[in-house]
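Not every chain of the complex is shown here; the ones you see sit where they belong.
Chain IDs A and B follow the sequence of writing; residue 1 opens each chain.
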Amino acid sequence: MLKVGIVGVGSMGTQHFLRLMTRINNATVTAVSDINAAHAKDVITPYKNVRFIADPISLINDSEVDAVVIVSADKTHEEFCLEALRLKKFVFCEKPLSASSEGAKKVVDAEIAGGKRLIQLGFNRRFDPAYQELKEIVVTGKIGQPLVAHCAHRNATYPAPSDDVVAITGTAIHEIDTMSWLVGDYFTKAQVIFPKTTKYSQNSNLHDPQIVLLTTSSGMVITAEIWVNCQYAYDIRCEVLCEDGTATLPRHARVNVCTKNSSSIGMTSDGLAFFEDSYNAEFQAWADACNNNTYCAAAASAWDGYCAAVTTDSCLKSQKTGAIESVPLTDRPAFYRD
Amino acid sequence: MLKVGIVGVGSMGTQHFLRLMTRINNATVTAVSDINAAHAKDVITPYKNVRFIADPISLINDSEVDAVVIVSADKTHEEFCLEALRLKKFVFCEKPLSASSEGAKKVVDAEIAGGKRLIQLGFNRRFDPAYQELKEIVVTGKIGQPLVAHCAHRNATYPAPSDDVVAITGTAIHEIDTMSWLVGDYFTKAQVIFPKTTKYSQNSNLHDPQIVLLTTSSGMVITAEIWVNCQYAYDIRCEVLCEDGTATLPRHARVNVCTKNSSSIGMTSDGLAFFEDSYNAEFQAWADACNNNTYCAAAASAWDGYCAAVTTDSCLKSQKTGAIESVPLTDRPAFYRD
């Protein structure tokens, strides 16, 4: 039974806490930390044997904590990861790995220096059944080599104040990691285009939608539309164009209703609910790996977190220059090849 | 240029008139008859060279009428068909061929006696591209021999007062002809089942929906749900189960709209609009055949009209007995084999 400590029980952290307590096999939460102590205590009250530990570093060091889940503010991820690495404890860290690509590099270097892969990054889509089927079709080559992919990442409304930076580091980052994983390549060029902005954009610092164009080292082009106030629903699209055909993510399976001259299916605006199965699967995979004293090869690593950070940096630069920017990445080091 | 006389310009007859005047190649309407003279004159006013002839028999005999379209009241079809046969003029007759199976038999006998196939019956679905694709898949045997078919025939609301008789002779008759054509077989047994009736049923003589079960001479079973007040749209379904797979009619191609947590396509309540393409195709095929002094093998013949009449008789009987009734049909005579 894996004993887990969670740092951060905001809305996503609370969901992860409940997931571990009620849905995951062979894991339990023993301690929780949060800057909002009152809220954290409310969250854990219904459950026995879960302690509140105010200081996150103390929680990470606690003897009843075998492994750490980091869902705190983005800027704290680097420090907590480094502390867990120092203690050689397993980590599940929500994206991003760090608030900067330099910070991400430090974590990668520390993990390599430690000689053991301990960090799993929370890029949940790698555990989504539809994305997994899509990857399987592409990598087996049954419809030929991939040339282009068209992606769309749409939030009904963004859950928190957004701006052009968050549109990339909080939203486009998922397409960046997922497509890199899906086609097994990293990006070398990035460009961001601003179409007319929706009237629903929350502030003058947010162009919405945006179109991100990414080129991989092999020349594939990914078009990723990022639209965080699309109003209609949470919606994720992906079509991969291969030399002999195309493969496209499905809509979720929902009951078809015919009424009033319309045939329709429901959609959800809740992004966490949309990917619920993938969150459960990634946590089960993480717990299973920790219980086996290893890492989950299917999951994103610290290196993947670093690559995402470097790529988002280039997107942010292009937002300002309007030009095609290079992405200074290199091939995956041996330590991070499965 | 085929010169056509039309008997009956009610709502469907008017559509056929306009079709011939504005959409069909190499045909034109020269004369129109209708019990409502004023309405008929309104219909033809915008068009030159179309005469109103009050008496339908006179219209059929008119020297400027090469071929006759019969869209008058059901009970008149038999008489007008017989007159056209007597004159050896081509006929397009809307279903049914006659108000009774005995009457239908008389028309068949007269046509055989005349030695020339002159009557095309208005079972338009034989010209619907989706039904044609479905038939092609079934008859080529690429998914094996057919075993069962599930059909549904749904009207948003029935365009005229309906009752249990009309539910069969005006509605189920389309499934009867279409499925017989699609699988190339005739029916030997019929049963009608009455589920709970919708509150939207127009009168106490109408059970709605009804389920018609038909068995072919080879043992195939057709389930045909007939629902003439389904409210939501005009909707036609058909799935054919074959030994190696199934084939299903598509929905019409309509733009998909995502808005307000729903992904939807529009549907129509207008049955004539729903099958517009098939009506155009059947009239073009009829005009082409008439211009070539022959009949259209792809269309329904008087024999098909007779078979439909005998089958509907058995359905009407089962509505009263609740039992499985036999359908007294025999194989197609040589005169009606293509």
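One rule holds for everything that comes next: contacts are C-beta pairs under 8 Å (C-beta built on N, C-alpha and C of every residue); 3 or more make two chains touch, one makes a residue touch a chain.
All figures in this text were calculated on a predicted structure; none of them were measured in a lab.
Visitor: With 2 copies placed here, how many are in the full complex?
Guide: Number of identical chains in the whole complex: 4.
One rule holds in what follows: only the chains that are shown with their structure count from here on.
Visitor: Need the CA-centroid distance for the pair chain A / chain B, whole Å please.
Guide: 57
Visitor: Give the list of chain B residues in touch with chain A in this complex.
Guide: Of all residues in chain B, those touching chain A are 156, 231-233, 235, 251, 258-269.
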